[in-house]
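Please see the structure below; I have some questions.
What you see is the complex with one protein chain gone and the rest in place.
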Amino acid sequence: MSRKRMYVNGFSALHKSGIFTAEGLKAWERDQNGPADVKRDQVLSSPYPSFGKLNIPDKLAFSSGASALSKVSEPGGDKTGICMCIPQGSLSTDLFYMDSLNKGFPSPAYFSATLPSSTIADLAIYFKLKGPDRIICGGDAPAFSALDTAAYWLTKKKADKILWISVWEKSPINKSSESDCAASMFLSLEPDQDTIAEIILDHEPSGPVPDQVELNEQDLFMEVIGALMNKEQKIISISGSGFRGYISLQHK
Amino acid sequence: MEKLMDELCRKIISTLKLSDVKPEEVDVDAPLIGAGLGLDSIDTLELLVMLEKDYGVTVPDVNAGRKVFSSLRALAQYVQENRQKEQ
Partner (left out) sequence: MSVFVAGMGAISSPGTGVAESFSAVISGYDGISPLSLFDSRLKSVPLCTQVCSIPEKYRKYYRSLALAMSAADEALTVLPERKDIRLGILVATTVAGISHTEKFYEDLRKDPSLISRSADEFSVHEPTVLAGELCRHTGGCGFHTLSTACSTGLHIIGMGKRYIEQGTYDACLVVGTDALSLLTVRGFASLMLLDPNGCRPFDKRRAGISLGEGAGAMLLTAENVLSRCTRKPFAIVSGWGASADCYHMTAPHPEGMGARSAVKAALDEARTEPEQIDLIAAHGTGTPDNDKAEIKAMQSVFKSLPPFCSMKRTLGHTLAASGILESVMAVNAMCEQTVPPTAGFEIQDEEIGVSPSKAIKRNICSVLKTSFGFGGNNAAVIFSRTAC
């Protein structure tokens, strides 16, 4: 892995403990069980009639992405792309669609939502993000793979800004699966007025590496989000097929 | 007719899960697609499914569809006329 530096210009996460933003951690309201119950006005100040139509993975991704972009001066652009990872794919939406089909009235809206691309389409259309977009839905370390792709596109000038999103949806079948979660970072190659921190991907760490407990990707990236929120330095090690490296976070 | 328009308005809002839209704020003579409620082609297809499932009413072609969805009033008129024919 070669060294890649990016700048974080906005971030957000929806986690079982609450909504993480630059303003701090906001706990869920009494009538909300977690991220899947997020309300539009918690992440987006303008009305958005389509918000209620979003299925759970789309809502998680859209909410996290919208929240990350909420304080950014110019989110849209011809070379602003999206790089998303959704490791568990679209099972929950597929089952909704299959139910409608089995009732004799297959739903066109549910069908078009079964494609993971529908998630980024909602964001791209709303915020006018016209650059390249990609969804990684599996493999080794998919969230890191999406972040590495973002770094590559920025370095190669395929995009000048990228919204990185990772969505982890609780499985409708496996009750002991991880809870719903979504994390986003708005990244650029050059710092600008919105820049909060610098993030480096490299095979060497940019400082001393603390002992790291073996964590899954969701927890690893929540550590990064937590460090962004608390304005802390952070170094975490990541490994997957074909690479072993470090994510180093340094505040501005 | 007023009752049917109100019923259809609520069905549209619930079928399409339109948050931030209140039935009393919907203009009954505004277009349903594009302007007005701002529905798109997938929403239109969802409504066609709803009309068939809940009212037994079908729309034969695109031209008929344009008239049917030209407003809430036009939609209610169409449902009322075709419901009677099919009963």
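Residue numbering begins at 1 within each chain, and the chains themselves are lettered A and B in the order written.
As a convention for this text, contacts are C-beta pairs under 8 Å (C-beta built on N, C-alpha and C of every residue); 3 or more make two chains touch, one makes a residue touch a chain.
All of these numbers come straight from a predicted model, not from anything done at the bench.
**Student:** What are the shown chains that the omitted chain is in contact with?
**Tutor:** Touch partners of the hidden chain, whole complex considered, are A, B.
**Student:** Touching the hidden chain in the complete assembly: which of A:34, A:49, A:106 or A:226 does that?
**Tutor:** Answer from the full complex: A:106 touches the omitted chain.
**Student:** Determine and list the chain A residues touching the chain excluded from the picture.
**Tutor:** Interface with the chain not displayed, on the chain A side: 1-2, 78, 81-82, 87-91, 94-95, 97-98, 101-102, 106-108, 111-112, 114-118, 120-122, 124-125, 128-140, 142, 145, 149, 152, 156, 158, 173-174, 240-243.
**Student:** In the whole complex, what residues of chain B lie against the chain that is missing from view?
**Tutor:** These residues of chain B touch the chain that is not shown: 40-42, 45, 49.
The rule is simple: only the chains that are shown with their structure count from here on.
**Student:** Centroid of chain A to centroid of chain B, CA atoms only: how many Å?
**Tutor:** 36
**Student:** Which positions of chain B touch chain A when the two form their complex?
**Tutor:** On the chain B side, the touching residues are 16-21, 37-38, 42-43, 45-46, 49, 52-53.
**Student:** Where on chain A does chain B make contact in their complex?
**Tutor:** It is residues 40, 47-53, 105-109, 112 of chain A that touch chain B.
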